[in-house]
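All protein chains but one are shown in place.
And now, subunit A:
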Amino acid sequence: MVDETLFDYLHMSIVEHYNNENENDVETASAYLSQIGYRVGYSLGERLSKENARYRDELDTVKYLCKELWICLFKRQVDNLRTNHQGVYVIHDGRFRLLQQTLTTMNKPIDSNNRLHTLYIAYSNGLLRGILTNMGYPCRVTAEIVDFGVRFQIEVNPVVGQK
């Protein structure tokens, strides 16, 4: 799977690039990476949802994101999806692919207090946000690293209309 490794390298280099450019200003670097992810998610959502027809409501769309899109994007399935039925969804992925490279060198769980590590998931934040926004659900995605995996929290904004 050459394309997987290529993308891993690309992801690592852009994280490093934005980190160096912004002199350890994690907020700005995360914002840049998140915007990149948003644009990619916008187009990817369009392309991948062409095959899977069916209009969905919010819960169905998030389930579709977790089952089918997660496999396309990260080559595995989501471990856990929870919701409070009021627009907040929590997705837990036990071994997040984009973090694997950092794990093999460090050989210990990622320290969630180290803010530099959050740069690695900023792109994926934006990616999820782009996909969901394009499907008609503007949302806010936050993520935290938990023990080799990542927990994404999605808040779908109920105030903004769909169309």
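One rule holds in what follows: a contact is a pair of C-beta atoms (placed from the backbone, for glycine too) under 8 Å apart; a residue touches a chain by one contact, two chains touch by 3 or more; residues count from 1.
In this text, contacts and distances are computed from a predicted model.
Peer 1: The hidden chain: which UniProt name fits, "Trafficking protein particle complex subunit 2-like protein", "Dolichol-phosphate mannosyltransferase subunit 3", "Protein YIPF" or "Glucosidase II alpha subunit b"?
Peer 2: The correct option from "Trafficking protein particle complex subunit 2-like protein", "Dolichol-phosphate mannosyltransferase subunit 3", "Protein YIPF" or "Glucosidase II alpha subunit b" is "Trafficking protein particle complex subunit 2-like protein", the UniProt name of the unshown chain.
Peer 1: Thinking of the whole complex, not just what is shown, which of A:Glu4, A:Glu21, A:Glu46 or A:Glu144 touches the missing chain?
Peer 2: Of the candidates A:Glu4, A:Glu21, A:Glu46 or A:Glu144, A:Glu46 is in touch with the missing chain.
Peer 1: In the full complex, which bits of subunit A touch the chain not displayed? Write them out.
Peer 2: 39, 42-43, 45-47, 49-50, 52-57, 134-136, 162-163
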